[in-house]
Each structure stands twice: as C-alpha cells, then as structure tokens.
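Removed: one protein chain of the complex. Kept in place: all other protein chains.
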Amino acid sequence: MNAVTLKAPLAMTVALAAFPAVDPALAQDASLEERLAALEARVAAAERRAEQAEQRAIRAENQIAQRQAPARRTTEEEEPVSAPESALEEPTDERLAKAVRHAEGKEGFSYEAYARSGLLIGENGKSVPGGPYLSPAGPLGGAVGRLGNEPDTYVEAIFNYRQRFDNGARSLYSIMLADSVTTSNDWTAEESNLNLRQAYVELSKLPSFTGPFENASIWAGKRFDRDNFDIHWLDSDFIFLAGTGGGIYDVQLTDQWKANFSLYGRSYSDFDIVTDETAIDGDTDNLTLTANNYVGNWQWMISGLSAADNDDRFNDVRTDSRQVVTTDPDTGDMVVTEETTVTNRGEKGADDGFHTMLVYHGDTFFGLGEGTFKGAILHGQGLGAEVKNIGADGNLTDDAKATRIAVYGTTYLAPGWRVAPMILAETSSDRYVDGDDYQWATVNFRLANELTENFEMQYEASYQYMDLDPKDYRERSSVSGGYSKLTVAPTFKPLVDGFWARPEVRVFASYSDWDDELNAYSDDDSFGTEGFTGGQWSFGTQMEIWF
Amino acid sequence: MNAVTLKAPLAMTVALAAFPAVDPALAQDASLEERLAALEARVAAAERRAEQAEQRAIRAENQIAQRQAPARRTTEEEEPVSAPESALEEPTDERLAKAVRHAEGKEGFSYEAYARSGLLIGENGKSVPGGPYLSPAGPLGGAVGRLGNEPDTYVEAIFNYRQRFDNGARSLYSIMLADSVTTSNDWTAEESNLNLRQAYVELSKLPSFTGPFENASIWAGKRFDRDNFDIHWLDSDFIFLAGTGGGIYDVQLTDQWKANFSLYGRSYSDFDIVTDETAIDGDTDNLTLTANNYVGNWQWMISGLSAADNDDRFNDVRTDSRQVVTTDPDTGDMVVTEETTVTNRGEKGADDGFHTMLVYHGDTFFGLGEGTFKGAILHGQGLGAEVKNIGADGNLTDDAKATRIAVYGTTYLAPGWRVAPMILAETSSDRYVDGDDYQWATVNFRLANELTENFEMQYEASYQYMDLDPKDYRERSSVSGGYSKLTVAPTFKPLVDGFWARPEVRVFASYSDWDDELNAYSDDDSFGTEGFTGGQWSFGTQMEIWF
Partner (left out) sequence: MNAVTLKAPLAMTVALAAFPAVDPALAQDASLEERLAALEARVAAAERRAEQAEQRAIRAENQIAQRQAPARRTTEEEEPVSAPESALEEPTDERLAKAVRHAEGKEGFSYEAYARSGLLIGENGKSVPGGPYLSPAGPLGGAVGRLGNEPDTYVEAIFNYRQRFDNGARSLYSIMLADSVTTSNDWTAEESNLNLRQAYVELSKLPSFTGPFENASIWAGKRFDRDNFDIHWLDSDFIFLAGTGGGIYDVQLTDQWKANFSLYGRSYSDFDIVTDETAIDGDTDNLTLTANNYVGNWQWMISGLSAADNDDRFNDVRTDSRQVVTTDPDTGDMVVTEETTVTNRGEKGADDGFHTMLVYHGDTFFGLGEGTFKGAILHGQGLGAEVKNIGADGNLTDDAKATRIAVYGTTYLAPGWRVAPMILAETSSDRYVDGDDYQWATVNFRLANELTENFEMQYEASYQYMDLDPKDYRERSSVSGGYSKLTVAPTFKPLVDGFWARPEVRVFASYSDWDDELNAYSDDDSFGTEGFTGGQWSFGTQMEIWF
C-alpha cells in the first residue's frame, strides 16, 4: 500500500465528518452547493480509490495469469515441438499439481526401503553367528528375538512408478532389489547376494470394472503378496506368500465380504532324482492357488498347492564318489575313473498340499486397553505344511502336517512404557521322514522406556523351547531343550513415536544361553561351532529403517 | 463476496430505478434535491464497494507477494549459508519451475523401464522352455512371435540424471541395470544375472558448437546406440549396436542430410587359441566405426569392423582330458597326471568386417492407409555378417556373408481391430565353416480386438521356415522344416490405445508345433529335450510395461 492510499481514508473521514453537521433547513441553496462540493470531493476520492483498486486488481490478475498462461498451450499429451521452450517450462496449476503428486509418491517415481546394518561382536572381539533363525528350530520357522542378534547388512530397495491415465485408470509398477551379506567390508562383489526380488504391475480404478469388481485391482509378475504381514520382533511373517503369477484384489462379494484371488508359481531347483543308482538333476514347479477373505476384523485364507512330478524325487540323497585306477582297454594305460555311489536316504516329496489360516486383526490390546493385537492359527498338509512360506519347501512329504499359532499385541503400560508380548508355536510331524516330529514354541517380550523425544531404552527377553525328532533326516540328531536371550539396547530415534517409528540407531548388549544338547542337532548350523556353545555375550551397533 | 456487497447492487438498482422516473420539468429544486440525495446514496455505495475492492486487491497482492518474496534472495547459484532456512525453503517461481521440470523428467533424476514377468506352464503343469529365440534358427537371429512364449522375468531399470548449465548447455547421464531369470522364486541371488548394461554421458546445446554442429550432441561411455529400433512382436531389433565408445549425433551436413558418427568397442572374451596342441585363453576386441545418414524418410547406415588378432583363434575347439597314472621319477610313487588333447574342429575367425543397412521409415501403412511401416535390408560380411548385433559375434569367418530383410506395418482394419503383419528373413553362408549355409524366414501376424477401454483380445500367429546346413559346426546337424505358433491372449490395460500402450496384464494359451527333424539340430537347444518335441500347449499369465 503506498502513501497516497494510506492518506485517502483520512481525507474521506474528514469529508464524511463534515457532511452530517450541515443543517438542511437553514441553507437550502448553500446546502445544495455545499452538498455538491462535498459530493464532488467524495466522487473524486472514490474515483481515485477505484482507479487504485483497479490497478491492483489488474496487477494481481497479471501475476496469476503469468503462472497459468502455458496451461492453455500444453494441455496436449505431447509438447508441441515448435512451442517456445520458455513457455513450456512455466509451472501451470496442473503441472504444479503433478509435481506435488510426484514429490508425495502418488505419481511417477517413488522409493521405498527396508534396511538394517551393523556390527555383532562376541566377547572375544570377533564377529559371532546370529540372526533370529539361528537355533535348531530356525530352519522350521522357529525364530527367536532379533534385537541385538543380527549380524548382517540386509537391504531392500523398492522403486515404484505410478501412472494415471486420462480415463481415470491407474497403474503401479514396482521392482525390489535386495541384498544380504555378513561381511563388514564396503566392497562386497564376491559375497554379494544382490538380486531382484519383485517386478510386478498392478492396475486399478479400471472404468470397465463394475459391480463387485468396481474397486478391484489386477496384477501379474513377481511379487510378495500384498496381504503378507509380520511379527516384527521375530523378523517372522505370519504369512509370506511370494513368487511369480497373477491375481485380483478387493473383489466385493457382499457388503461385508471382500476377497482376493491369486495364482503363484515357485521353482524347486537343483535337486537329485535317484534312478537306478544314478542321481539326475531335476526341477519342478509349485503352483499355489489362494483365496483371502475379509469380513470385519476376520481374515480367512485358503490355498491349494500342486507340484507336478515332485513325487519323482527323494528329499535326502547322498552322492559319494571315489577315483579308482583301471586299465584302458584300448591303450593298456592305467587311467583313473570316477566311481559314484548314490544313496537315497530320504522319502519322496509331495506333489500337492493344502493350507489355511484364520486371523483376527484386533484394534485393542486383547480387549484390555488401547493398542493392537493379531492372533492367527495356521494349518497345512503335504506341500502346505510349510505354513509360513507357502509353497517354498519341496522336500515336504505327502503325509507332512503342521499347525502353528501366532499372537502378539502392543500397548502402553504407563506413559513412556511400551510393551509387546508375543507367542509363536508350531507342531509338525511326518515332515520329511515318516514318524519325524517337531515341536517348538517361542515367547518374546519387547519393552521400551521412552526417555526423551530422541532416546529410549529398549529391552527384549526371548525364550524358545524345542523338542525335535528328525529321525536322522540329513543326519540331524534328536534334541530337546531351551534357548534364551536377554538384550538391552539404548536407542536413538529422530522422533520417539511407538513401536513402528524408524529410523533407529542403536547400541546393544545381549546375553544368550541354551541347553548343551542343542549343540548336537546338526553340523550345518551355528550351535556347537567353535566358541559358540552357549553362554554367549555379544555387543554391537546397528541402524534400522523402513519407509 | 460477503452479505454487504451482495446487498449493494440491490440498493443501487432501487436508487437507479427511481432516478429516471423523476420529471425534470415539474420539480426543478425538488429534482435537484432528489438527484443530490440519489447521487449521495450512489457515491456512498461506490465508496463502500471501492473500499471492499481495495481491501480484496491488497489481500491478493499480499498473498502473491508472500510467494515471490524469497525469489529475490535466492537467485544465487549456491544458497547463502547464512540465509535463514525458512526463507530458503519458500517456493519461488524459479524453484517451482525446477520442481515441475524435475517431476516431468526434464531435469535431475528420472526413471525409465522395460519389464516383463510371468508364468509359462506346459500341459503337464510344469514350466516349459520358451522365448522368441527357441527354434534352431534362434541363435542366428531367427526370432518367432513372443506372445505367450516368454518364460522369464526380464527387467531393465534406467536411471537418468539431466543437468542444465548457466550457458544453456545440457547433459544427460544414464545408467541401466538389467536382469533376466527364469526361476519363479522371489529370492534369486544364485540365479541372478543383474548387471550394468549402460553408463554414458551425452552433452547437447553446447554454445561452442556452431554451423553443422549447432544441434549436435556428443557422448562417451557404454550404451545402446540411440538409433537402434525394433520389431516388438518378435523381441528383435532391426539393428542393435551397443558397447563402449564415443560419438556424435545430429550433424547437419546439408539442409536435408543429418548424420551420426560413432566408434563402439566390444570384447570377445574367453575363447581358446590353439597353438601346438595346446589351448591358450585369449581375448580380442572388436572396434566398429559407424555412420548413420538420414534424408527424409530414408536411413542409410554403414559400418566397418576391426578385431586385431581375432584371426589367431579357431571358432570350434574341443578340449578333452583324462587322468593317467605315471611314476614320479623322484620318488618312485605312482602319481596321477592330467593328459589333455586339444582338437581344432573349426576355422579361424575374421579380423575385420563390413555392414550396411538401408531403411525406409514409413508414416502410412505401406501407402494403403493410416498407420506405420518400416522396411529394411541389411547386409554384412566377415565380422559384419551378424547383421543385427553388430560386432557381437567373434566366431564369424572372413568369408561369412549375410543378407536380411525386415518389414512390418501397423494399421486399423476396422474400428477396434488393429493388425500388424511382419516378415523377417535371412540368408547367410560360409558363416562359421567354409560351405555352411543358413536360410530362415519368419512371418508373424499380430491382431488385437479392442473390446472395452480396459480390455482387448490379442491374437498372434507366427510361422518360421528354416533350412540350416551347419556343416557339423559344434556338432550341429543339417535340418530343414517349419515351426508354427498360435496364441490367444485376453489382455487388460489401463487404457486401450494401440499397439504400444503399456502396461498390460495378460493371460494366454499358446499352441506350437514343429517338424520332427528340427529336434535333431543341436543338443544344446530346447527342441528335442524331454517332453518338448512338438505339439506343445502352454498357458500362463504375464505383465509387460515400458515407459
């Protein structure tokens, strides 16, 4: 506002103040003259102000117009080649809106991640084995607590690309690169496990889709199923369905009932088929057809599995070879020939399976207070007896059966004190060998004490009992016993905000111990290796992030 | 607009309506008095409205000013370190323009992709071999139709970074990660082929470049040549020039004639050089110097190839070894020694070559109607006899010669009915062995029936005839015969919009058959493997995307 306009109201006030003070009865002509003069002054002031307002409005219009001008020229899908470049580069409302959607990950490229990386050092100053699946029950899915127990740099980098089409349809294209190494070095070309875990397209808001399919989306490619979910503290999914295939999500069967249908393929690679004392390399594929049903807080999943010809092969084959000296019948030379003995020590794989899971997704802490809980029961037979990684284990026999329960909840005990108790337990039998029997149960308790807005003390107690009778499968011994771990982890966060706030930068000390008997289970696992037989301290630092 | 201003016009209308109804002749003084009163009312209303307009204009100005204010402070290239952060973060017009260019991929980071992923399952419920290069003519470049014939997850992820410099110059830095696996599993660390296929820099709009170079761009690094183009339905390029080198694009030689010049290196790795019954590991490099000329719709490409010392090695060497027992002269022990026999079964490679291609890029359907077509004839000799992947085959002999034609077109037969016929055929001889002779021709017909804006039925018929006489090169047999494939693929798309609209999510059924004789060509290809001898049904689902 300039000086002139600031003075105008004052002049106006003076003029208006004079106006009502005139007596109309005393001086008609004078009054007319005076009223005219006053009016003339007011009109002049009004004109001045109108002109100023007009100029201001024009300037405002121009400034707004400058931003919008290119919009009219660039509504075409393609930029006209002949348009002046400067015009094309001025930000219009639509182009700004797109830039905002781009920055917010709603259109175009976006990036998601999960990562952890750190040091896990034993009391001797050298790195030690670790990971939630390190106990004998680990290969069966029996995870223990992960806090202060992870030796790896594990990274998932997800690159998304979202498109919006003129008819309102949308598409998402997503790929995931993942890597996992345990070396602490920076250059890891030799140890690298970098690989492409996902590559899929998902289409939604298709105008042709109506009725129950109105909100449905369809997909094909390689992916983790959208409906997988996990118990973070064990690094274990409730359910992990992944592979290559296609499907449809969010079919609205009734007002209450929404369902998803998918077909996933997986490959059983590089195993031996034993034929006449000879081992032949073979491979089979598993196909899983799955339906997921949602009604209120309940989820019911049911899957059928089929792996043609997987019952042609044995799940435990030992190939021994030795070199024997023979005489070449043609030349009489003594030459060396390889003599191979193939021993089938296992049973035939299943060629089909069945799997089901019932889940309650709670929005309270078991009905006792504010918080969350999830509880699930899973059951599978044949190829379905690997109840978490559906279709991922081709060594399961036709008689294999497994039942698992998984429950966890989160709540605040008191201001600044978060707790999360958890149970995961499974019984399975006739898994790989007729008569084998595996029982394990993990109880885990995560506690966090929020001390400042950037710092909390985290504590984790984990106990696992296992009773495993593998019936000599892959020379594993029958064992039973318990594993326990206690961890204290001072933790820094940008914003202390519950169990799922990340990133975290933590240091930790862990003590773990287990029954001696467990060291004898297998020569292939870490229990019982040199210097790792129980009563282990470990220390370290780690970052964890997801977004 | 508030209540006051809404009422103002009404009051004004009343006042104005009263005004013309007064008879000026009858009541002069009264009329003057009334006119004055009416005027006073109108002036008061005008003042009120001017004041409101003024306030509105001031508010509008302020709001616009708030957005522009930081512009004056941040015109510097670098942010002043001492500037208050909040000021630096307000979006100015220039910063908004940059954000828009960023979101539109014109400046900074951008992402491009090609990907396909799906399941290819045979009638026995297991995965089957596939791919457009699966027939005996495949290794020669003889592709067949790809629809319903791809068993892989193939991904190209391209990360671009574009810069604009103060003098108007621009640069593009581009890398491509690519992977190809056939397993359906998600974790593919063991099967991974993840690799970096491109990494190059291209500079354009250089102010120093004038005259014929005014619009030229120069580049160096590893790349796919900018001028490569393909027949999508066969997954075959017309021309695929790639490697590491440098070049210049868009040199304007005359008003009509634009030309590109490039030098590309490639490596011939890990082959055997046979010397005195010994095989020595060797490697040579091919250098290709190429010129591409554009005049109107015509393109003429000409290339010379040179690979020093590539004529030192044979293109088919067999190394046999056996272990023989001998007596150690020092100790008298019987020890085992390896006895190696190297047999040269091939001929010497070429150390140079020549290649040319003439193309017509049509903007109609062969002049018969709306649509597109491309037609090309390619010819090469010596190292140039691999006429598509220039310089990629170091086994070609000095006498090798090949001629290929490639034609395709696209048009609409009727509303909603798209067709794309295609022919690719090649004759080559003295390729790897003196007197060998390879003839093959593929005819492909792609048809799409657009049924809704999100769904179309796609059909593909493909036939390939081949007559291959390899003269026992790598123990391949002389064969002749035909391969045919028919595919039906119900296809979902976000927006049905021609042959090149992607993404697509499709399901498909394919039937393929071939002459029995073709199964005998080679032990290294899929024809003739167990359960894959002709008359094959396959089924599956797949996504495909590019952007």
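A and B are the chain letters, set down in written order, and residue numbers restart from 1 in every chain.
One rule holds in what follows: a contact is a pair of C-beta atoms (placed from the backbone, for glycine too) under 8 Å apart; a residue touches a chain by one contact, two chains touch by 3 or more.
It should be emphasised that the depicted structure is a prediction, and the values quoted were computed from it without experimental measurement.
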item: Omitted-chain contact residue, chosen from B:Tyr133, B:Phe209 or B:Phe314; value: B:Phe209
item: Residue, one of B:Asp285, B:Glu456, B:Asp469 or B:Asp525, that touches the chain absent here; value: B:Asp285
item: Of B:Ile175, B:Leu289, B:Leu358 or B:Ala461, the residue in touch with the unshown chain; value: B:Ile175
item: Residue numbers in chain A that touch the chain omitted from display; value: 32-33, 36, 39-40, 43, 46-47, 50-51, 53-54, 56-58, 60-61, 64, 93, 96-97, 99-106, 109-111, 113, 115, 117-119, 121, 124-127, 153, 155, 157, 177, 179, 181, 183-189, 191-192, 194, 322-325, 336, 452-455, 492-495, 503-507, 541-545, 547
item: For chain B, the residues touching the chain missing from this view; value: 1, 5, 12, 28, 32, 35-36, 39, 42-43, 45-46, 49-50, 52-54, 56-57, 59-60, 63-64, 67, 89-91, 95-96, 98-99, 101-103, 107-109, 159, 161, 163, 165-167, 169-171, 173, 175, 177-178, 180, 193-201, 203, 206-209, 218-224, 242-246, 263-267, 269, 284-285, 287, 306, 308-309, 323, 325, 333-336, 392
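Note that only the chains that are shown with their structure count from here on.
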item: Computed distance of Cα centres, chain B from chain A, in Å; value: 30
